[in-house]
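Sending over a structure as structure tokens; questions will come in a sec.
Here the complex is missing a single protein chain, while all its other protein chains stay put.
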Amino acid sequence: MRAAAASMPMGLRTGIFLLSFVGFGTKAGIVPFHLWLPKAHPIAPSPVSALMSAVMLKTAIYGFVRFTFDFLGGGPAWWGYVVLLAGAVTGLLGILYALTEHDMKRLLAYSSVENIGIIYLGLGAALVFMANNAPVWATVALVAALLHALNHSLFKSLLFLGAGAIADATHTLDIEMLGGLLKRMRVTGTVFLIGCCSIIGLPLFNGFVGEWMLFRSFVAGSELPGILSAIVLPLMAGVLALIGGIAAACFAKLYGIAFLGRPRSLDAERAAEVAASMQAAMALLAAACVVIGILPGIVLNPLTVLARELLHTPALPEAVLPIAHTLPWIAACVAVLAIAAAGIRRIKRTVPTWACGLPALNSRMQYSSAAFSKPLRKVFSRVYEADRTVEVLYTQQPYFPKSILYRSVRTTSFEKSLYRPAVDAVVGMASRLRRLQTGNMQVYLLYIFLAVIALLVFMRFA
Amino acid sequence: MNPAIDLIQSLLLVAIAPLVSGVIARLKAQMQNRRGASVLRPYADLLKLFRKHDMAPDTASWLFRFAPAALFAVTVTAAAFVPVLHASALFGVGGDFILLVYLLAFGRFFLMLGAMDGGSSFGGLGASREALVSALAEAPLLLALTSVAILTHSISVAGIVLFTLQQHPFQLSAVFVFALGALVLVAIAETGRIPVDNPSSHLELTMIHEAMVLEYSGASLALIEWASSIKLTLILALLIGVFAPWGMAAGASLVALALAPLFFALKLAALTIAIAVLESSIAKLRMYQVPDFLGMASALAILAVAFTALMR
Partner (left out) sequence: MGLIEIAAAKALASSAVFLFFTLLVMAAAKRISTCIVMFSVQSAIMAAEILAVAYANKSAEAYTIAALVIVVKVLAIPYLLFRIVRNLKASQDVASSTTGAQSVFIMVGLILLSFFAVAPYARTLRVDEDMLAASIALLLAGAFLMVSRKKALMQVIGLLILENGILLAALTTIFGMPLVIEIGIFFDLLMGVFLMGLFVFRIRDTFEHLDVSKLRRLRG
């Protein structure tokens, strides 16, 4: 196939690129083809959701990489910009939608959309570098994308398994009904925390290494000759930073509301630790996250060999290696200091939470998931186009309502604005074509007769 | 490239951090026509807190007790990235600005979680506002540092400082002006000073950082307070190192090394005066004006990055 692709004209190769981009993008979950993701992931059982996010989405990445880098051998720079744009939009929209969710699995599904966006950012950067004849940095960007894919499969499956454990223990996945689970499910809570730290991209966990390499390749984009690439690639670093910042807020919300504080329902209060087999599975994944986070060389070396083979690059520069040497030292430093600092204190007593002198707090006085995400939702309100309804039931005086019902529904929907018009157009055209089917036998014979006449005329003039 | 000096300068940053907070507080007091507490007051506060009982709310889990230690450890590690006396640091070659920014984000994340573990509205309030500010401040911070890294052809903080140190002040590209503007705005947000956050207020309407640490006491609170002064000092040292490092010892000559702390103290004093004047003269922004403020920083940072390519 490679030989055939090398001899094809540019137009045909562009067509193949675009079609494979849309096809594999739909399977991977690129906006606007991501609609199936938040609907499919939450319904499946948790281990299956884990596999879906971890493996199934990556097969689409594999397909896209195969087609673009292996068969087509890269292309003009605008291919890279298209992929970069798709990655940026997907990453931002994915995490912005995840921020509003309070169903744990839907939140994780949207977060998968965000991470696919980040992977596509890396692939786009690699394409731009290849188009500009910088195979070394193209390799770095490709390794970054593949590494992030690997890391994502580790920490996302960890998070989905954790969600399954929570569902098993509390019979609910609505964050607004949870709380205080860390005290009741110690192991699950700890490994879930490791998963959250990894997905945000905190150092010493595996998510950081992939993002670091992406940042590194974006900064290196400034050395390219073209002005457009020299501006766009470093700006993508800003986009990645924004995505990371909002992801931190989103997962602080998820972990803080679900695992910390007071339980918000009876089910959460009665939660107990899950079976040892479940704990072992999650602990294994968490250990992998931490090990790769501290000693990234383990996976970096094979991935680099792979990427170099794919792109036919000679050797990687020294510039990218420091991270593998620095991280273990940072880990050691942080660990020593943390243990020293933790050893200083002596917890003397446990007291009720300070309630400004009022009687004891109850679980409803804590922040809810919607409250936590409100500031960011307000800042990005144009993205959400929320549909708000407030119903108030009054008693005699307007100042003492009996009940207030507040409903805010996110209405931005690609389904409504993009798919429905397209579907309606196709259906409309089809229903107009239906008029050809009159049901009359003689009309059908007439069609055959007209076709024969047309063929004769056509053969006369061909 | 002397590890002993690197270690000394990191310890210096950690040790003088409370002094910096004390000086700013005293200057603000003087500007408000008060006498103000002694500049060594934060040290006395830390000693007092270390001796007090450490209490935890009944809803707290191990995360509540661990968060201050994690925050302190990460902040001190980050302080080892920044050159103070000479153009190298403990994590010099590998200590790039991306790792620095994300280490600070690590500390902030655990502080947010520790706040929510208290189970009170204040914790959620502080955590949610901090999430807003940090989500929007990360992009301009990284973009501004990216533009500086592009201009100095180095991603490690020590490398950036070394490049600037070796240039004449008037040889620097004018694009640094935009990066400086963006970094100053972001530094105000990151360190939680007025106009983004009021470090000395305890009213629900106005606090962000203070709301997160309301449940902490004793040694945990001491670690958190110390970590936040270390963060302020290291960000100031970063600004000094990136934009005005002249005075740092370039080689290993003893004279230069002896004078370097003096220059650093002078520059740090100038910055603390600037902070005190700024905090005393403008009002704190409303919560929903902070995204506007950070949007301006983002625009400046985007312009800085674009200019690195346009003004080659």
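Which chain is which? They are A and B, in the order written, and residues in each are numbered from 1.
What we mean here is this: a residue touches a chain if its C-beta (ideal position, glycine included) is under 8 Å from a C-beta of that chain, and two chains touch if they have at least 3 such contacts.
Source: prediction; values computed, not measured.
**Student:** Please provide the labels of all shown chains that the missing chain touches.
**Tutor:** Across all of the complex, the chain we cannot see touches B.
**Student:** Write down which of B:L162, B:V175 or B:M212 is the residue touching the left-out chain.
**Tutor:** Of the listed residues, the one touching the omitted chain is B:V175.
**Student:** Considering the complete complex, identify which of B:L11, B:L205 or B:M296 is in touch with the unshown chain.
**Tutor:** Within the whole complex, the residue contacting the unshown chain is B:M296.
**Student:** Spell out the interface residues on subunit B facing the chain that's missing from view.
**Tutor:** 168, 170-171, 173-175, 177-178, 181, 291-296, 298-300, 302-303, 306-307, 310-311
Everything below uses one rule, namely that only the chains that are shown with their structure count from here on.
**Student:** With touch defined as at the start, can you tell me which subunit A residues reach subunit B in the complex?
**Tutor:** These residues of subunit A touch subunit B: 180, 182-183, 186, 189, 193, 197, 200-204, 208, 212, 215-216, 218-219, 222, 227, 230-231, 234-235, 237-239, 241-242, 244-246, 248-249, 252-253, 255-257, 259-262, 322-323, 325-326, 329-330, 333-342, 344-355, 361, 363, 365-367, 371-376, 378-379.
**Student:** Show me the residue ranges of subunit B that touch subunit A in the complex, using the header's touch definition.
**Tutor:** Listed in rising order, the residues are 50, 53-63, 65-66, 68-70, 72-74, 76-77, 80, 91, 93-96, 98-99, 102-103, 105-106, 108-109, 112-113, 116-125, 127-129, 131-132, 134-143, 146-147, 149-150, 155-156, 214-215, 218-220, 223, 287-288, 291, 298, 301-302, 305-306, 308-310.
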